[in-house]
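I'd like to ask some things about the structure below.
With one protein chain held back, the other chains of the complex are shown just where they sit.
Here the chain labels run A, B, C and D in written order, and each chain numbers its own residues starting at 1.
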Amino acid sequence: MRTPLSVRLFQSLPRTGWLALAIFAAIAWIAIPAAHLLLPEGHALYVSAYTVTLMGKILCYAVVAVAMDLIWGYAGILSLGHGVFFALGGYAFGMYLMRGIGTDGSYGVALPDFMVFLDWKELPWFWVGSDSFLWALIMVVAVPGLLAFVFGWFAFRSRIKGVYFSIITQALTYATMLLFFRNETGFGGNNGFTDFKRILGYDITSPQMRLVLFGLSAALLIAVLILGRYLVTSKFGRVLAAIRDAESRVRFIGYQPTQYKLAIWTLSAVLCALAGALYVPQVGIINPSEMSPANSIEIAVWVAVGGRGTLIGGVIGAFIVNLAKSFFTVSFPDYWLFFLGFLFIGVTLFLPDGVVGLWRKLRGRRPAATETATPTPAATPQGAKA
Amino acid sequence: MSTTMHDGIASSGRAGDSHVLRPGELDLSHKVILYLEDISVSFDGFKALNNLSLTIDAGELRAIIGPNGAGKTTMMDVITGKTRPDSGKAFFGQTLDLTRMNEPEIAHAGIGRKFQKPTIFENHSVFENLELAMKTDKRVWKSLFAQLSGEERDRVSDTLKRIRLQTEADRPAGLLSHGQKQWLEIGMLLMQEPRLLLLDEPVAGMTDEETERTAELFVSLAGQHSLVVVEHDMSFVEALGGQVTVLHEGSVLAEGSLAKVQADPRVIEVYLGR
Amino acid sequence: ADTIKVGVLHSLSGTMAISETALKNVALMAIDEINAAGGVMGKQLEPVVVDPASNWPLFAEKARQLLSQDKVAVTFGCWTSVSRKSVNPVFKELNGLLFYPVQYEGEELEKNVFYTGAAPNQQAIPAVEYLMSKDGGEAKRFVLLGTDYVYPRTTNKILRAFLHSKGVKDEDIMEEYTPFGHSDYQTIIANIKKFAAAGKKTAVVSTINGDSNVPFYKELGNAGLKATDVPVVAFSVGEEELRGVDAKPLVGHLAAWNYFMSVKNPTNAAFIKKYQDWAKKNGVPNADTVVTNDPMEATYVGIYMWKQAVEQAKTTDVDAVIAALGGQTFKAPSGFTLTMDKTNHHLHKPVLIGEVRADGQFSTVWKTKAPIRAQPWSPYIAGNEAKQNM
Amino acid sequence: MSLSLHHLLRVFLLAVCCTLGSAHAAPSTETLARLADDDSDTRIAAIAELGAEGSAQSVALLDALADEALALTGDGHLVILTDTGALDAASGEAIEPYPDDADPLMINNRVRNALQSAKAATNIRASDRSTRLAAAQLLRDSASELLMPILEPALATEQDKEIRSILALAVARVNLASAEPAKRILAAQRLGDSSDASVKAMLATLLDKDAKGQFIEPDAEVRAAAKASVQAIERRLAMADLASTAFTGLSLGSILLLAALGLAITYGVMGVINMAHGELLMVGAYATYVVQGLFRSYLPDYVDSYVLAAVPVAFLAAAAVGMLMERTVIRWLYGRPLETLLATWGLSLVLIQTARVIFGPQNVEVANPAWMSGGVSTYADIVLPWNRLVIIGFAIFVLLLVWLMMQKTRLGMFVRAVTQNRAMAGCVGVPTARIDTLAFGIGAGIAGLGGCALSQVANVGPAMGQGYIVDSFMVVVLGGVGQLAGAVTAAMGLGLMTKILEGWAGAVVAKILVLVFIIIFIQKRPQGLFALKGRFVED
């Protein structure tokens, strides 16, 4: 007797998980919009446009963190280049947004401003179709997906693992960043795209549009969490974890690790791209610095702070780090790096499984992943007993 | 021998039947399941295998002994695709050229292996270890929707019972003791239902009693499966009862019944000692 | 409220902290000074300093926060063009007011932004004209060397068009770019040497920005390319940048700005003194060697112009202040009285060309007689012809 | 430039002819006044007169002007400012009291050029060889017909071989324009010995045709000689090109290597994904800066040796920071390599901000000591900068140090053993905690040495480390983690490749191509250049 997929999807989350998602959805889709639109400014519960965009941005980051956790936490592949997929998704959608400016730009012509003053006479071929929303959506998924697929296919086939993989992903994002910096590449150089006006004809700065984007980001996060949860509780997830722990053994029992890795890698990239596409209209700019190696490392940092191999940890990490940044950069503009630095150090030292690990410890539940193995005391820090 | 095991073997092709082979299927028309000829492997000039030739018949239980460093493990590496031989042929059945296949393909074709040093998935529970090893469609797409049927669950339970780890089923495998890991790895091998089992020192670290049980298990598997067992424990080899091959410096030194090779002065000299 | 909030939006961490921290400092100094003198319309100014951390989307976020949460009356901030581009839509949407103090590539005119740095015609073009003049060495061949991003690219595009108009042929122009943070200039300097060996007097126009300048100048010095052979004129190297280099081998190389710390006049002397005192009082690291530079002056001028406009408009309301800003004048440390253009939101600025001295200061070797009006839409870019009167 | 120079020379030669052997009169006040004029032409003319006159006082005046020590007092007097006081410009006598309102005269490049030429013409007759050499070089580059009355006698009397050949080239350059074909042929042949691109350009003009398609140079023999010489120079220049690319590549490689060597220990050997590596470089660089400052304040006479003192200080400072990091943070994370990524990332933020608070956000100035400034001119005008040469040597020194430590000492063996199996290392009696601290300290110290070297070519600022971390990891990983030889090969390979590509495609594209190359290369060698082979690798 086989359980239908819908039921299994449902079962993949514990009851508390669904409850949490429901509360989250209610806040994101009902409470915040209501508080933003209906309450007067100055009301204690009023949610400002600033808060909505900030939260929207962090929701997108959270999606990226979950995507990162899928490959890092569950498949043991540390990507130091996930920013590239995020940024490509953003660029793909940004092209649509640029075209959406129409003749409202500084030069009043259909070409994007940067093309005019850099002497482009017409749209280059890769901009064809970028004025179509549908095409933009396709590109958002297809371009990063294809890049990830091709890159992953070669890398996994060559059995590139561990830091070697991490380093080439870093090289990938770095190279792409330099490429996009060049004005000749046709994406606005370091200024990138900005000054967007509308999506599907609607004003991008209107509160309604802001809320729609925010709501979509929340929806994407919910969907990604459910999907991720399903994946990691499925046999697919167990095979991934097995590959993470002992890849060659997996081969000897008849699985092709390459295909499994490629699948999760590409999926992770596409999820990042979707997040990037939602991020750009909310923050209002996309430029190559999103592809800088440091940005990609930070994604891994979010996951580690939240707790690796937990999915929800990524979300929590993304929120903690980014809210902390937003708060500290204003409250302690001169010293906030100290706070952030010590936060990272503290988390690793005292919360080896991130915030989620702490939560579990407090609840007295030891996660399977830590009670674990490494019966060799290699994992016990030297001097821990001293 | 459980019934599921029997069924599994029966349905996967009767040895010797002359039906048309599908590509990739095992051809046992000459009763030989494994065929090694003139295999040589060297590492930085050191010949670990030196023109090794060996054939294993379908259903046979073969013990391989030989001094430390004789090349036994290396031979298994060659058969399972982990090491590519410098020269020589390695065939699984009549048609499958092992030197051209990668590890998953070889595993898929029906060769299972237990490593000298037990290797299991430490973070997975004992149950999951067995589940992962179980013979099914192991492609990505299927794994996304795979779920255990009642019958498959039973098979895992049977195996758990057989390796006496029922009580440990839900513990992470990394927490098992050395001997328990050995058993778990044997269990995983059984779940794979391979045609040919390669067992590298399966009873190392087991008590004498468990060694006997293991021998019984292997003997019961023979016939339906083919087994190649490497061991240094002579009483265990004796209990297996099959033919014995002695490897030395990468090639076959002697072959025959245990009694015969034990009497061979060269074997005594290099291996058994006085 | 009895204070007026003023936003300061400069990176204090990340790659741009090198340049922007000083702008934050000078902004705070000017605010202190104004407060000490009684504030604006009798109200004290309250600075709100945030750190956008050299992260461009964060600039937009912080700008929004300053405008919508803190309700600042005006913001002084940004250095890179991309950070400005990033905040422009926010200032437009929320009708804020931004003063941008750095020289830039032009091609922009935002209602909500006042540009107190130079447009290309207030820096780049006069500098090249000088190089072509007798005193500048009558250069005939030009190397346009820059960091690979929009400001250098656009500036060089404008310069190329300008050089064409002066009869310089493409074969006498070499254009080279390096990535941000590039630190190895051996090849490029070898190439410049080769290019210069063709027999015509060659000059280098450098739009290298940020960290790359130190390795560039060190290499230049060590490779023996002297200012008397091949002078380099830079648009993004000021006193602050020269603090990080041993200037002795660079004597004679040039920079074009609208202000030099070395300018001698009472206003400047007072300005420098004020800043040095402020730095000491506020514990700025290396306070005894702080320098002033062009963007700092531009920041300072911007703050005072805003103050004057507010006092004239008698309100901090953005539209009123914008209206009042046009035509404001201020006696700047550069020694000139600067005017905010009535229409184009840019300052009329003098152009100064200076040669590097061994002590890391510049000696002015040429300057305009009077401030000149900005051309944000360069006439050397096609399509801008109609915009010259803006 | 050429026009004003000619003008200057004409005046100068006139003066030389009239005043040769005449009395050494003091410069006239009128000349002095012109020296302070606003107009460069006037000043240049005055300079030429002074130079031609050649009296000690004139030379002193010119020197003072070049050093911007010639100043105008409030009442219009010209004075020379010295370290000890002020001298009257005309008489050279000391002035009391010191004129506080004296404002030094600024000069621009054009005036500076004139000063140099004026001095060269005087200096070619100097007794000091190096002064003559410098003068000869300057005259060679600006040789013209007008200079012949100076060049020819100089050539005739010059004994030094090198200076002679330079002067001969200068004469040939002038003779190339001579009216006599025979002289032109000789000159064209002579110039074939040059390896100067500008000489090549000059010779090449002889081969040009005018608008009507006629050769500018009428004499076919001259053209043939010129052609042969052009080819000879071209060959030499091509060689020089190759050599200089190789040098720049090695130099970049040695910098990459110095930046990466510390990481080769902390990461390559110890397995700590050390994101704070760049900041350890920074510590070394700031240590160098501090040492320089101390020397400037307390040992100004020995300022030029500050770098030597900075080497051990940089090592110790970085090692101390590294040991502190290890004791407080990293030691809790062994066996959890990915967590070290997070913690060291945090550490790097803290270190950057600490530097910002202590030293300020701006870059600080670290000067090359005199012996590391400038460069050696070699073949075909290739200048090998001293700082680069020294750094190449230093890289070899540090490499040797690391190699000895890792391979030839028990400490190295212990470190390797501890990282391979920490528990077991303890069980054979290795005090693992102490070894870890020591090893990390040494790795950090090596990074400090790298930082000391980097301070001589690049920025010293709080964020400087960030620029090296990516490259360092690339070098260590590309070489094969834990493989010293691999790191060396990778660093040199990347350096050379970058420089070759840069010459061909520009810096930006070169960088992109190098990164793409790394991606492709790892496909072929998934464990790096010097991958460890063996059965344990897979497990």
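Side notes on the structure shown:
Operating definition for what follows: a contact is a pair of C-beta atoms (placed from the backbone, for glycine too) under 8 Å apart; a residue touches a chain by one contact, two chains touch by 3 or more.
Note that contacts and distances are computed from a predicted model.
Think of the chain that is not pictured: of "Heterodisulfide reductase subunit A", "Urea ABC transporter ATP-binding subunit UrtE", "Phosphoribosylformylglycinamidine synthase subunit PurQ" or "PH regulation protein F", UniProt labels it "Urea ABC transporter ATP-binding subunit UrtE". Considering the full assembly, B:234 is the residue among B:148, B:217 or B:234 that touches the omitted chain.
Contact with the undisplayed chain is limited, among B:79, B:126, B:160 or B:176, to B:176. From the options D:90, D:224, D:423 or D:496, the residue with contact to the chain not on display is D:423.
Only one residue in the set D:414, D:440, D:517 or D:530 touches the chain that does not appear here, and it is D:414. Only one residue in the set B:33, B:78 or B:204 touches the chain that does not appear here, and it is B:204. Listed for subunit D, the residues touching the missing chain in the whole complex are 410, 413-414, 416-417, 420-421, 423-433, 482, 532, 534-537, 539. Counting over the whole complex, subunit B has residues 43, 46, 66-70, 72-74, 116-117, 175-180, 183, 200-201, 204-210, 232-234, 270-274 touching the chain that is not drawn.
Everything that follows uses one rule, which is that only the chains that are shown with their structure count from here on.
The set of chains in contact with subunit B as well as subunit D comprises A.
Looking at which of A-C and C-D shares more C-beta pairs in contact, the answer is the pair C-D.
Using mean Cα coordinates as chain centres, the one most removed from subunit D is B. A straight line joining the Cα centres of subunit C and subunit D is 28 Å long.
We define each chain's centre as the mean of its Cα atoms; on that basis subunit A and subunit B are separated by 44 Å. Annotation for subunit B: residues 82, 119 touch two or more other chains. Looking at subunit D, residues 352-353, 356-357, 466, 508, 511, 538-539 sit in touch with two or more other chains.
Residue ranges on subunit C touching subunit A, taken from their complex, read 12-13, 48-53, 55-58, 60-62, 64-65, 68-69, 80-82, 85-86, 88-90, 93, 107-109, 148-150, 153-154, 157, 177, 179-180, 381-383.
Listing the residues of subunit A that touch subunit D in their complex gives 72, 78, 151, 154-155, 158-161, 163-164, 167-168, 170-172, 174-175, 178-179, 181-182, 248, 293-294, 297, 300-301, 304-305, 308, 334-335, 337-338, 340-345, 347-349, 352, 374, 376-384, 386. Those residues of subunit D lying in contact with subunit A across their complex are 273, 275, 329, 331-336, 338-343, 345-350, 352-353, 356-357, 421-423, 426, 432-433, 436, 466, 470, 473-474, 477-478, 481, 508, 511-512, 515-516, 518-519, 522-524, 526-528, 538-539.
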